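Step one of this worksheet: look at the structure below.
With one protein chain withheld, the remaining protein chains of the complex are depicted in position.
This part shows chain A:
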Amino acid sequence: MKLIIINYGAGNIKSIQFAFKRLGYDAILSNDPEEIKAADKVIFPGVGEASSAMVKLKESGLDQLIPNLKQPVLGICLGMQLMCLHTEEGDTEGLGIFQTKVKRFSNNVKVPQMGWNVIKDLKSNLFKGIKENEYMYLVHSYYAEHCNETIAATDYQINYASALRHENFYGTQFHPEKSGNEGAKILENFLDL
């Protein structure tokens, strides 16, 4: 299996690569459009600030490439948020794959949400073998609003979409690569899609 982690200069992608290595897969870091198109599975990571991440995607033409990918694509954290229509972070237009918007938590809770929270209302093969209310690790200040593409929900200040799916595109707000053995199971499920 050819597994690509899109490398557009965003965040800690080593930990995703190591997580797949622990599962026995060598993920390749790449920003080469041909290589990404030819992959069996694509990971779209992202840690950092949305508008500067979007600038980097546009510079490399990845903003055009990603929405047209046909194989399973998994956006993680900011990666998932950038796949939405719009995010309040830096008033940034997203890739428009998921038909929802990303908003900031209000200051009546601590921001960022940092730590382990549960995912529930699970609705996808991505969560095969994962029980309702399983703990996942999250670090984020912005959240995706629910839409009919929601496949997992989490409560923090409000109830929001902690995972989304549209056709071959999947996104998780949590970090499966940092969420212990259950997170690893989700990455394995993604490889089985």
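Simple rule for what comes next: contacts are C-beta pairs under 8 Å (C-beta built on N, C-alpha and C of every residue); 3 or more make two chains touch, one makes a residue touch a chain; residues count from 1.
Just so we're on the same page, contacts and distances are computed from a predicted model.
The complex appears with one chain absent; UniProt names that chain "Imidazole glycerol phosphate synthase subunit HisF" among the candidates "Beta sliding clamp", "Rod shape determining protein RodA", "Imidazole glycerol phosphate synthase subunit HisF" or "Acetyl-coenzyme A carboxylase carboxyl transferase subunit alpha". Of the listed positions A:61, A:90, A:112 or A:129, the one in contact with the omitted chain in the full complex is A:112.
Think of the hidden chain as still there; on chain A it touches residues 11-12, 14-15, 18-19, 21-22, 47-49, 107, 110-118, 135, 137, 139-141, 155-156, 175, 177-181, 183-184.
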